[in-house]
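Yeah, one chain of the complex is gone here, protein chain that is, but the others are all in their spots.
And then chain A:
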Amino acid sequence: MAENRQHTETVSDIHKKITTAFKLFDYDANNTVDAREISTIVFSLGCFPSQADLHQIIAEVEEGSSGYVHLDTFLPVMTKVLLEHRFPPIPVEHILRAFEVLDKENKGHLEEGELTKYMTEEGEPFTNKEMEEMLAVLLNNKRGLVYYRDAVGLLGFDGVMK
């Protein structure tokens, strides 16, 4: 994603990017996607919106209450989002600091219970499934602890999975 900033992208480039990501979920090949896929598409274009932001976008682009979104509606809205850099990536240090805020006793790690409590009760809470998956990825199994410094490194942007 970084090299795209090095020279300004043209609008037609942006259109192509958005269309390609959109079409990945266009299962019926008729330029529509299920509204529930919009968040994935928006994320994949390098944006870091909150759930509230996403709901707003979806509300703007959904065809009434059909549950579907058409490319013609999505394209202009998303183009604007990208041109404005509306949801820029979160710098790694901010994530690290966020974990440190939660790690009140400065242990360098979080317990499973602690993390679960924060993720499922505060902010824009995780579903049980999301929480399970996060623990599966981040938990250091032997001791039930999340070493967040490693985790942040592991799940870096565009990192190739090891």
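Assume contacts are C-beta pairs under 8 Å (C-beta built on N, C-alpha and C of every residue); 3 or more make two chains touch, one makes a residue touch a chain; residues count from 1.
One rule holds in what follows: contacts and distances are computed from a predicted model.
Peer 1: Tell me the UniProt protein name of the chain this structure doesn't show, selecting from "Serine/threonine-protein phosphatase", "Ribophorin II", "Phospholipid-transporting ATPase" or "Organic solute carrier partner 1a".
Peer 2: In UniProt, the chain that is not shown appears as "Serine/threonine-protein phosphatase".
Peer 1: Of A:I58, A:L71 or A:M134, which residue touches the hidden chain?
Peer 2: Answering carefully, the residue with contact to the hidden chain is A:M134.
Peer 1: With respect to the chain omitted from the figure, which of A:A35, A:I58, A:L71 or A:I95 is a touching residue?
Peer 2: A:I95
Peer 1: By the contact criterion defined above, which parts of chain A meet the unshown chain? Give residue numbers in ascending order.
Peer 2: These residues touch the chain not displayed: 3-4, 6-7, 13, 16-17, 20-21, 23-25, 27-30, 39-40, 42-44, 47-51, 90, 94-95, 97-99, 101-102, 118-119, 122-126, 130, 133-134, 136-137, 155, 158, 160-162.
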